[in-house]
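The complex appears here without one of its protein chains, the remainder shown in place.
The chains carry the letters A, B and C, assigned in the order they are written, with residues numbered from 1 in each.
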Amino acid sequence: MSDHRLPVLKPEGNVPESPRIGGDENTIPVLATRLEESIGFFEKNLSNALGWARKNSIFQYPFVTACCGMEYMSAMAGRYDIARFGAEFPRFSPRQADLLMIVGTINVKQTPVLKRVYDQMTEPKWVMAFGVCASSGGFYDNYATVQGADRVIPVDVYVPGCPPRPEQVLDGLKILQDKIQHQRHRAMSKEVAPDVHLDVAAQRRLQKNRSFLGKLLGK
Amino acid sequence: MSQALIDLVREKFPEAVVSSHSHRGDEVVTVRRENLVEVIGFLRNDPQTDLKLLRQIAGVDLLTYKTEMTGGAALASIEAPAYDMQRKPRVEPRYYVSYNLYSITKHHSLRVRVELRSDDVKVPSITSLYRTADWWERYVYDMFGVEFTGHPNLTRILMYPEFQGFPLRKDYPVRKRQPLVPELDFPDLVRGPGPGPGGAGVPMSQTHVGRQNVDPSTYD
Amino acid sequence: MDYLSPYIPILVLLLITGVLCTAIGVLATVLGPKRITAIKETAFECGSPTTGDPHARHSVKFYLVALLFIVFDIESVFIYPWGALLRDLHGEGLGWFAYFEMLSFMATLALGLVYVWRKGALEFNL
Partner (left out) sequence: MTESGLPDTDPLALEAEIPTSPMTVNLGPSHPAMHGTVRLVVTLDGETIVEAIPEIGFLHRGFSKSSENSTWHQVLPYTDRLNYVSPILNNTGYIMGVEKLIGLKPTERAEYLRVLGGEISRICDHLTCIGAIGLELGAFTTFLYAMEARELLWDRIAELCGARVTVSWTRIGGVATDMPAGWEEHLRGCLPRVLELTNEVDTLLTRNRIFVDRTRGIGVLSGDEAIDWGFTGPCLRATGVNYDVRKAHPYSVYDRMDFEIPLGTRGDTYDRYVLRLEEIRQSHRIILQCLDQMPPGPIIIDDWRYALPPKKEVFGSIEGVMAHFKLIMEGMQVPAGEVYVYTEGANGELGFHIVSNGKGKPYAIQVRGPGFPILSALPRLIKGHAVADLIPIFDSINMIGGEVEQ
């Protein structure tokens, strides 16, 4: 396995660890050690399957603004083809996109747009800060540039480079895929934000737990 | 070769020309504000000069031209404004706007300059002569706050309407950001303990990795 | 049962597609996490707040184009099976009758086309 894995912290000294989900021993990411023991067998497999399915079919929303767009074109075009990792299909509507790729500098005038696009993306969604300007504002430390997109929206993967070579982008995508694989994916998880004023039918549907047929027909 | 242009302008508008000089091959003529439109109109429509292409309208703030301290970026003060109006004396004339004209058929160019005092920052607009002047004048207004009287819609072009102040003025600090969306304020992780918006001297361990504003449930 | 046997593959096909489509539909609704928020309910217009009302009245020529398409599309739908069976009909001596039958069908629609052409519904000037 690649050597850029985080060092594995043994949970309890030399006590043998719990069996791993997929992969060999030294690839447990630090974050997920405790979590795996707590969820049941069925959820673990479902989470694994969903993680595998989601990581290999990432639809990206290319939020392209600046020079990184040139390297984005190279990463998408024939030679450094991102299609080999399943992330080739750019969806320009946040409804159908999984990954928000912030490609290029985010300036202060762009932040409301970025925030709105991120909020309108449907779950499960991830964010990749493509290039130094999206990660930390780059060398534009002035009144106009936001010092990193993570001051506005949470970011999952930071790809350094100004602009990053396409290989770096693919490596960033690989890291994101590892993260998705080891994330916990729940089925049937639904939450409604308090400020949403649903119409009566939708509310009735949500509150009452109805028979399977009722749910199916959406009564 | 276009020294003739300056003489032509001097001879046509003797009282309008304040001064003129040529530096490294560029001819610049400084004109009084009142007959700016007249001079540029003449330069544009006269077949002999035929300066039809308005390349650029540039603005410069001469506040710290004399007293700007030397030294590379490392020595520049980051947060404090470059020029403190109270302590240092005012500079007059403070701004100048330079109109860069070029003639495609005659292959010569001329720069017409107008100098403005800091308390009366108004220049007549030349959108009636050149249609491209519309955006350039909005750019100079947006960056320096120079009012172009008679401009059809003098609003900010690059900065957002809620922005206070004029960024390219010398007394506007480099890093003074006015965020539109409430920014998550965490110290500059990359630059370490230097003076960042979040305050200086926060040890590395307490900085976080951009995850503070995410409620854990979405990251199950 | 034997006259039905050629239809078995079609049945299997319908079965598979039916199962596949419902499975994808149900799995998507069941497995996908849903976080319904106010902003997500509003329309997406390139990241900017929506301006103008979307229910503005459009000009009627778009509706006309759709209508004309349907008319002439249905016509071609009827021509396909006719074309497929013409050879067999000719075998049973009904060839010419079927040919003129279809000609009359197309003639009536051609009449419609002429009317529409003269009426000027085809010039789609933006």
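What we mean here is this: a residue touches a chain if its C-beta (ideal position, glycine included) is under 8 Å from a C-beta of that chain, and two chains touch if they have at least 3 such contacts.
Keep in mind the model is a prediction, meaning the values are calculated, not measured.
Across the complete structure, the visible chains that the omitted chain touches are A, B, C. The chain not shown here is touched by just one of C:E45, C:D88 or C:E101, and that residue is C:E45. Contact with the omitted chain, checked across A:I58, A:I82, A:L99 or A:V113, is made by A:V113.
Listed residues B:A58, B:V121 or B:V181: the one in touch with the omitted chain is B:A58. Annotation for subunit B: contacts to the undisplayed chain at residues 23-26, 28, 52-56, 58-61, 65-66, 68-76, 98, 100, 104, 107, 111, 130-132, 134-136, 139, 143, 156-160, 167-168, 172, 174.
In the full complex, subunit A makes contact with the omitted chain through residues 62-67, 69-71, 73-74, 77-79, 90, 92, 103-105, 107, 109-110, 113-114, 117, 139-145, 162-163, 165. Taking the whole complex into account, subunit C touches the unshown chain at residues 45-48, 50-52, 54, 56-62, 126.
As a convention for this text, only the chains that are shown with their structure count from here on.
Here the spacing of subunit A and subunit B, counted between their Cα centres, is 41 Å. For subunit B, the set of residues touching two or more other chains reads 218. Multi-chain contact residues of subunit A, defined as those touching 2 or more other chains: 112, 123, 185-186, 189, 191. Across the interface of their complex, subunit C is touched by residues 50, 93-95, 112-114, 116-117, 119-120, 122-124, 185-193, 195-198 of subunit A. On the subunit B side of its complex with subunit A, the touching residues are 159-160, 167, 172-181, 183-186, 188-190, 196-197, 210-211, 213-214, 217-220. Subunit C contributes residues 30-42, 44, 46-49 to its touches with subunit A in the complex.
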